[in-house]
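All protein chains but one are shown at their positions in the complex.
As written, the chain order gives the labels A, B and C, with residue 1 at the start of each chain.
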Amino acid sequence: MAKYSALSLLRGAFNGQSHWQPAWRHPDPKASYDVVIIGGGGHGLATAHYLAKNHGITNVAVLEKGYIGSGNTGRNTTIVRSNYRLEPLSRFYEFSLKLWEQLSDELNYNVMFSPRGALTLGHSDGDMIRLAEKGDAMAVQGIDAELLTRDQVMKIEPCLDFSHDARFPIEGGMIQWRGGTARHDAVAWGFARSADSQGVDIIQQCEVTSMVVDAGRVVGVETSRGRINAGMVAICAAGHSGHVAAMAGLKLPVESQTLQAMVTEGVKPMVNTVVMTQSLHCYISQSDKGGIVFGGDPDNWPSYAQRGHAVTMELAVQQGLALIPALSRLRMLRTWAGVTDMSFDGSPIIGSTPVDGLWIDGGWCYGGFKATPGSGYLFADTLANQRPHEIIAPFSLDRFERGSPVDENGTGPFPNHR
Amino acid sequence: MLLIPCPHCGDRAQAEFAYERTADSVVPLDAAPDQAVAALFTRTNPRGIDEEIWRHTYGCGSWMLIRRDRVSHAIEWVKPIGPAVLP
Amino acid sequence: MIRFTFDGRALTAKPGQTLAAALLDHGIKLVGRSFKYHRPRGILSAGVEEPNALVTVGTGGRAEPNTRATDLYVYDGMVATSQNRWPSLSSDLGSALQLVAKALPAGFYYKTFFGPPKLWLFYEKFIRRAAGLGPAPVEADPDRYAQRAAFCDVLVVGAGPAGLIAARDAARAGKRVILVEQDAELAPSLLRDPQEIEGQPGSVWAASVAAELRAKGGRVLTRTSASGLWDDNFICLSEKLVEPGQVPQGAFTQRYWHVRADEVVLATGTLERPLTFANNDRPGVMLSQAVRTYVSRFGVVPGQRVVVATSNDDAYLTATALRQAGAEVVAVLDSRPSPAGQDSGFAVLNCAAPVSAAGGKRGVTGVTALIDGAERSFACDLIAMSGGFTPVVHLHMQAGGKLDWDDAAQAFVPGATRQNVRTVGSAAAPAPAETFGALGPAKQAFVDFQNDVTVADLDLAWREGYRSVEHLKRYTTLGMATDQGKTSNMAALDRIARREGMEVPQAGLTTFRPPYTPVSMGALVGLATGEHAQPTRRPALYDLHAAKHPIWLNAGYWKRPRAYPVGSETLAEAGLREARSVRQAVGLCDVSTLAKFEVQGPDAVQFLERVCQTTVGKLAVGRGRYTFMAREDGLVFDDGTVWRLEDNRYLLTSSTGGASRMATWLSYVRNYLCADLKVSVVCVQEHYAAIAVAGPQSSAVMAELTGAEAPRHMSVSETGIAGVPVLLMAASFSGERAFEVHFDARHAEAVWRAIEDKVLQAGGAPYGIEAMELLRIEKGHLVVGPDIDGRLTADELGLGKMVNKAGGWIGAATLHRPDFADSMRKQLVGIEAVNGGSIPEGAMLVRRVGEQAEGHVTASGLRIMEGGSIALAHLMGGHMRHGEELYAHSPTRKQTVKVRVGSPHFYDPSGERYRD
Partner (left out) sequence: MTDVVVERLGFAPLQLLDLWGDPGGVQQVLGHALPPVGRAEGGVLRTGPTSWLIEGEVSALKAAISGDGAIAAVGGGLLRVRLSGPNWRSLLMEGGLFDFESPAFTTDCVVITVIDHVSVTLRVEGPDSCLAYVPASHAADLLHFWQISAGGLPQ
């Protein structure tokens, strides 16, 4: 893997940048691999990278039905944070956040992880107490969390509406300074380049059409590019987890729903952090190109269409404008939608399945992007050792029938009730 | 925004409706424990046609079963749910 | 004449001119700076596809950054400012970036800026400042936006000749029609290329069609963009009622339409494609049809010595228009081999295409062309180029339509559709043209003008493996600028196809998502701004409370009084005083927001015993009880009271915050699970106002008010207060003898005043949520949200003894899951500070600071009369840990308080005070 550096860019200035090699190969699939990963998004590619890097397992194929990073990896709002209330979640996301902090160097690919701060606003005393509770839960685990007064929030984000008759008055907030954003596509590309350089085959335009099952064990997959045998099959298919799992006769505790996001035309810096709120459902940040990136609620009804509901976006903008009235004259430039696999407690599902040889990394709801390095690392560890890593053990598939959901919001088994 | 044919009111905007759950997630009142757990915590979740329970929440309030395609969003049919209704 | 300013310079415009037209009229060619290299840019187009000429228009709260000068009609007093330059447009320091451009190829930032994240954060500051086009808005928008629904049989998008005819046909067939046009004028193509239609001059004809549509009840909206075409022909339109930055003449600045149409007819026309050659981004390089628009429609000739470069016939019309306007057409470079336009009298050169433009920020000075393999240069001050026509298929694709490849036009045209959408006019049948790829040095040949993406960037991306068109876009940022690739996508596909040696359709296609043109955020929101950003629900007694100037609480959508401070009292002081008056005398509190359901019918008990985890059937008429409800997963999600008013008539109350969830849940159970029951469940949350009266004096107060002995605890009587029939329910949330008075909300004020009089006479006071919280925490009553958090079972909440042992309630079946038997699950306990200090609500419970949390404080209060901090908490295995000492630890608030675990019932645990 030719090293990326400022120096090599400078060298390119004198050779017309002609020395750059392909970031990854475009190989044909081999007949057999030790591990076949279904899904060439951030999670699948990260799993492949860590299988190779941490466990020396390089006879690995990542199968992608479109092009790498074409699913939710390229369709999110790029937020990275570990500010969760429940211990299994904050512990996992903190593990992931620590990987983010060194990811650009690890991959020799700048994923532009920008720890500009993840700010959650509180609009009432009640909100502030819930924020303190979350911050305290984080802090006792050594995760950074700082409660902010209204004045402190005003210094950090002067663009917010601090008037006292605001519909959502700002009483204060909580910030995780180490949270922020990253460049979503770069994450897929960086993991792909690194995995490829370690020998992993990334096979694009290769759709899995069925599972090959022998004596109750998954031993391979049929694909649009022929049969591929596998020692283990790992599903990293995000919104399509249920569809893929069904090929092995498995029904998952997930429902696929659409999550939309949007971006405005670019303007000079105005939103400094990632702004979220305790009692609303919108999250706002500003991209490096200047666009204000907005996300809101999922559409709350099942869909695989990658096509959102016009009104959901209007509701998200309504909340965003309530917080930052000066956004009114900006224009919405682009909307997009991803298919999310909404699990039945809002937490991911990682680990083994009842089908021998089949493993899953899914159920990420709308939290999958920030999990990318963490889940790749821990899922690779799980696959390599054929047992769940301790940090992801709480997220086993059987937790629902056992009665141990990890329900951050306490809203129960229906995703649209969250 | 879908146009949903309410069995009682005719075609109405989706914003008047709320999706509740899939038909396969209904837990009958007399469900055995295993049956209840299976219904609550597993879904076929097909990338295609499924049957879902919706409510005309901000309209007549009635419940209905909608069979629809989750990729094209085309609605195949809608059936009313609930007690017998006078004309 | 219309007066306006551009970068402070006072200028004039003719009526109907766009800013671009007016600037060209004044000979101003340099209008903006590009995003990445700050290259000088002029005006490329005459429409919404403009990538270069972006300005900020308006001032203060009306300032609109990134407004296309080509899509902005000049109005008197308009203030327009160029963007992304410092200190000025003509001497922009950022343009120094062009010097290092060679070291900044596509995706350069992925290959450098390594090191710790803080370092990237540092670099990013500068990158962010350099990026971002227009200035960030600061002030709130002073204007309003309307949102409106419309329904029609046929919606026609585009009021060109094809659209007008389609709309007229539909109207004549008796259909409801809406016709929308993004331009300020109908049929703008007829202003560019005047022609007679049906015996009338084009624009007269267009006006007569519009008049006919209106006469037949149709709606014709100009300055209106169809931005999104969603499922089932739901279309969003944004209509400019005034120009960007302009002071509205009426109530609104824009109107956002939500249209539902049976059929959508797309007459959206085509966009002209630029040619790709070196320095094709210089001011003075323009699209051919745009040049013609400026000449014929706006009366502006953008150059005097013109080279026309084309791959199709249409550009000859431009040459003709220029000649008629007095400009010199130096040459027509036609890429096609066969002689075309030979009889036009122009110097037509075949097999000819531009390679490189000369000139800088003041505009082009010449062009070098490749003619049959030989280079030749021409001096000129304007290059009018045409690379063919791309149908506007955006809305067609948004509606799930497929695209077909039209080889003659080298363009994608609308194919099969899923929705009732059809395309007419040139968007369905674009004029033939050929493509011939990029010429000249690839590093100077721009494909995406605004984002500074060159052919060299595309080639680099392809070489590095970013071969899918989506990868290419994302790696190079092609098509991601404010024009969304309207002028660049096809050139990129063409380049990929040539590299891969395939046809364009095989090279791929990007999907178009809403909006077609950017939509003001204000329009997406309509009137839901400021204090109306979300609905506010006001209880019936709102005005009465407001007169007392309470401290309000936003409880979900509701406005509720939190405390009624006297004098300079703080919230805490007022809350404590109010709570003490309840403990010592009597208080009254508005609890109208509680969820309330009337459950009637012979099967009402059966229904309620499904929903409630407690028994209901044992209640005698006139009695009530505390109850709680489990979800299907066995965990408690709400609580309340149930009252038997008559044999077959019950009133069920539950939490305010859970009201709509409970209404849906009861309706689901009734209609889906119990459709055969003879039961009626009606939500009466708003019909009944409710006032809680609590305190040792409460029964005396009620007796006085009703003239009868007050009902005993958990009994209900139907009586009257101030002549108003009321339900008098003896129930206590405070721990004192207490009542809830429920009655028709129409009489809310009369009843409140009557009760308040007596309460005041008895030495009591009204109390708000703050006091209510103190009272209920001391008593150990639970609240949905913090205490009943949807994660615990009834047993774990300490409610196990009340569970209906006979079962039958929803949730019983799943409660047998093995992990629920784990005795170290969280359980509800009380905690009390042992060495003073105040227990922080939300704090973690730890054995020692530095250890993991074993629980947390759900609600913190105090012993109301004697002081001392007490709280409710969730604690692992808490029921077995009474007496244990822990710390309530709040690192975020830097507070740590030693606490002892015990019963949650701190006050009158045996319930003595409920009895008179």
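Some notes on this structure:
FYI, a contact is a pair of C-beta atoms (placed from the backbone, for glycine too) under 8 Å apart; a residue touches a chain by one contact, two chains touch by 3 or more.
All figures in this text were calculated on a predicted structure; none of them were measured in a lab.
The shown chains contacted by the absent chain are B, C, with contact judged over the whole complex. Only one of C:305, C:376, C:498 or C:538 touches the chain withheld from this view, namely C:538.
Among the residues C:662, C:677, C:772 or C:875, only C:677 touches the chain that is left out of the figure.
When the full complex is taken into account, the listed residue touching the unshown chain is B:15, out of B:15, B:37 or B:66. Here the missing chain is touched by one residue of C:147, C:706, C:793 or C:814, and it is C:147. Only one of the listed residues, C:35, C:252, C:516 or C:739, touches the absent chain: C:252. In the full complex, subunit C makes contact with the omitted chain through residues 144, 146-151, 250-252, 255, 258, 260, 526-528, 532, 534-540, 542, 557-558, 598, 600-602, 649, 677-682, 684-689, 743-748. Where subunit B meets the chain that is not shown, the touching residues are 8-10, 12-13, 15-16, 58-62, 80, 82-87.
Keep in mind that, in the parts below, only the chains that are shown with their structure count from here on.
Mean C-alpha positions place subunit A and subunit C at a centre distance of 21 Å. Of all residues in subunit C, those touching 2 or more other chains are 230-231, 234, 258, 400, 632-633, 814, 817, listed in ascending order. Multi-chain contact residues of subunit A (touching two or more other chains) are listed as 307, 309-310, 401, 413. Within the complex, the subunit B residues that touch subunit C are 1-3, 13, 18, 20, 26-29, 31-33, 35-37, 40, 53, 55, 57, 61-63, 72-74, 81-83. Note for the complex: subunit C touches subunit A at residues 35, 58, 61-66, 100, 102-105, 108-118, 120-121, 124, 127-129, 131-141, 228, 230-231, 234, 236, 244, 258, 400, 443, 456, 460, 463-468, 470-471, 474-475, 477, 480, 482, 484, 513-515, 518-522, 524-525, 528-534, 536, 553-554, 631-635, 637, 661, 789-791, 814, 817-820, 840-844, 846, 851-853, 856-857, 889-893.
Across the complex, subunit C meets subunit B through its residues 230-234, 258, 260, 400, 418, 610, 632-633, 664, 667-668, 670-676, 810, 813-814, 816-817.
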